[in-house]
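Apart from one protein chain that is not included, each protein chain of the complex appears where it belongs.
And then chain A:
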Amino acid sequence: MIRENFEKNMLELQNKMGEMVEATVVAMEKAFTALEKQDMTIALAVIEEDADIDALENEINQMATWLMAKEQPVSRDLRRILSMIKMSAEIERVADFAVNISKSTIKIGKTDSLLPLTSLVQMKDISMDMLKKALKSFVEEDIVLAKEVCDLDDRVDEKNYQNYKALIDSIQQHPEQAEEIVQLLFINRFVERTADHITNMAESTAYFIKGELFDLN
C-alpha cells in the first residue's frame, strides 16, 4: 500500500485518542464513586491524574502538527487529523469536568444527609455511553452512530432540567443544606456540559466523514 507509514502514524494518533477516552471514562467513574462514597482520597486522585490526560492531549497535538508538516495531508486525511485535534480538546474538557466534580465532592465533604444521586448518576451513565459511542463512530466512520450520540444529548438535557428543578425545591425545603445542594447543582451543570462537549465530538466525526459542517443537535 502507498503511504503505509502515514497510515500507521494516523492509526497511532487514533489509538492515542482511544487511550484518552478510556482514561477520561475512568476519571468520570471515579469522580462519581468519590461523590457517592464521600471518599476524599479518590476525589484527590482524580484531580491528580488529570495531568496524564492533559499530557495525552499534548502528545496528540504535537504528533498531529508534525504529521501535517511532513505529510501535507489533504481531503479526507486532513479532515481526519483536524477532527482528532478538535476531539482531543473536547475530551480534555470532559476530563476537566471530572476534576470539577471531584472538587465539589471535596467541598461537600462528609455529610449524613446527602440527597439521592440516582438521577445524576443516570445522567453520567448516558454521557459516558455517548463518549464511548463518539469514539466508536469516529473509528468505524459510522455517521448513524454519530447522530445517535447527538440524540442522546437530548436525554441528558432533559434530566439536567428535572434535576435543576428538584434541587431548587430542595434548597427551599432544606435551606440549612444550601451549600451542599449548590454543589450538586454545579455537578448537574458539569455533567450537562460534558454531554455538550461529546456532542461536539460527534459533529467533528460527521465533518470527517462527510466533509460538511453539521449542527447535529
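One rule holds for everything that comes next: a contact is a pair of C-beta atoms (placed from the backbone, for glycine too) under 8 Å apart; a residue touches a chain by one contact, two chains touch by 3 or more; residues count from 1.
In this section, contacts and distances are computed from a predicted model.
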Legend entry - Record-based protein name (UniProt) of the chain missing from this complex, from "Alkyl hydroperoxide reductase AhpD", "Carbon-monoxide dehydrogenase large subunit", "Dynamin" or "Phosphate ABC transporter ATP-binding protein": "Phosphate ABC transporter ATP-binding protein"
Inset, instruction - Consider the whole complex, including the chain that is not shown, and state which of A:K8, A:R76, A:K107 or A:K165 touches that chain. - result: A:R76
Inset, instruction - State which residues belonging to chain A touch the missing partner chain. - result: 1-3, 6, 72-79, 211-212
